[in-house]
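With one protein chain withheld, the remaining protein chains of the complex are depicted in position.
The block that comes next holds chain A.
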């Protein structure tokens, strides 16, 4: 059926992406050199949605500031979820503004228009809910689905193992009656997930349709997923900047010195400056107004906006936040490395380092691969960093 409205859930922090999410929610982290949420909006608009609703919560100002009142001339209505009590609760915040059937998508996963169109086409007045199902070996890691024909028989959150091969892609269409269904679900520890509401519909004998579809849908869970996501998007050429030569995308307002080298695939954002002798790429995104100084080398990395990579610095497999300063001659070599996220150590991940918003790496400093440096942290010149650094912490030599 034809659907004109969509609710985008963008209220979550993304705890496992800390410290990058200190000042912005996960949907605003960079997919190559644009926020993930822009890709979500693009997919919706391309699928014919002209009424965008966004539920914001954690650091929601950042979403509002970036997009303003419209996206590609489609009106955006913002809804606030003051406490992060789950995706079902988030959806309820938009209830008053919706009538008729509507879509729901996650704001923190890049999805293809194909998936959205498949759900719109597959949804009918007989379905309380229709969701996109993709085949994936990773299904047990995320939300697995069992199907009987085109009927969803079960939703299993992170089963961890088992022979599940079908993944819930997080693209839904709902009829208006879904609100009362989700509202009446018993909450677990106060939280209410969208999938609880869908499971409840199934339990009560309602028809939930699963639409098998192909298309990209990429979960970003850990920081290193951001470099992987950039790599995927760049490989497909899915970036907005004009292509100067095959795989080399450069914004018109960027200034690239003649003696600088860009290795495809690479994307360079608006007002970026790349000085003589710098080498940027492959698999690298440089966000707007950033600077790569003379002789610096940046590979397989995501450099967010307003960042300065100092003269002769080397950065590999790394992610920076906004306004980061990487000092002259400093080094952040690439992975694989063991990465400590919270209490857990992830072994053998491809990660150089994460430098969160406005972190400073002094001249000549070296970062052991796999480290996370908090926002505003200040690493003195010449230091060799061997452990994670908390926000606003000074590390002396």
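Methods note: contacts are C-beta pairs under 8 Å (C-beta built on N, C-alpha and C of every residue); 3 or more make two chains touch, one makes a residue touch a chain; residues count from 1.
To be clear about the criterion, contacts and distances are computed from a predicted model.
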(message) Tell me the UniProt protein name of the chain this structure doesn't show, selecting from "histidine kinase", "Glutamine--fructose-6-phosphate aminotransferase [isomerizing]", "LAO/AO transporter ATPase" or "Chemotaxis protein CheW".
(response) "Glutamine--fructose-6-phosphate aminotransferase [isomerizing]"
(request) Can you work out which residue in A:39, A:58, A:78 or A:172 touches the chain that's missing from view? (result) A:78
(message) Using the touch definition from the top, which of A:127, A:227 or A:291 touches the missing chain?
(response) A:291
(request) Specify the residue from the set A:3, A:17, A:40 or A:56 that touches the hidden chain. (result) A:56
(request) Name every residue on chain A in touch with the hidden partner chain. (result) 23, 56, 60-61, 64-70, 73, 75-78, 80, 253, 255, 257, 270-271, 273, 275, 288-289, 291, 305-306, 322-323, 357-358
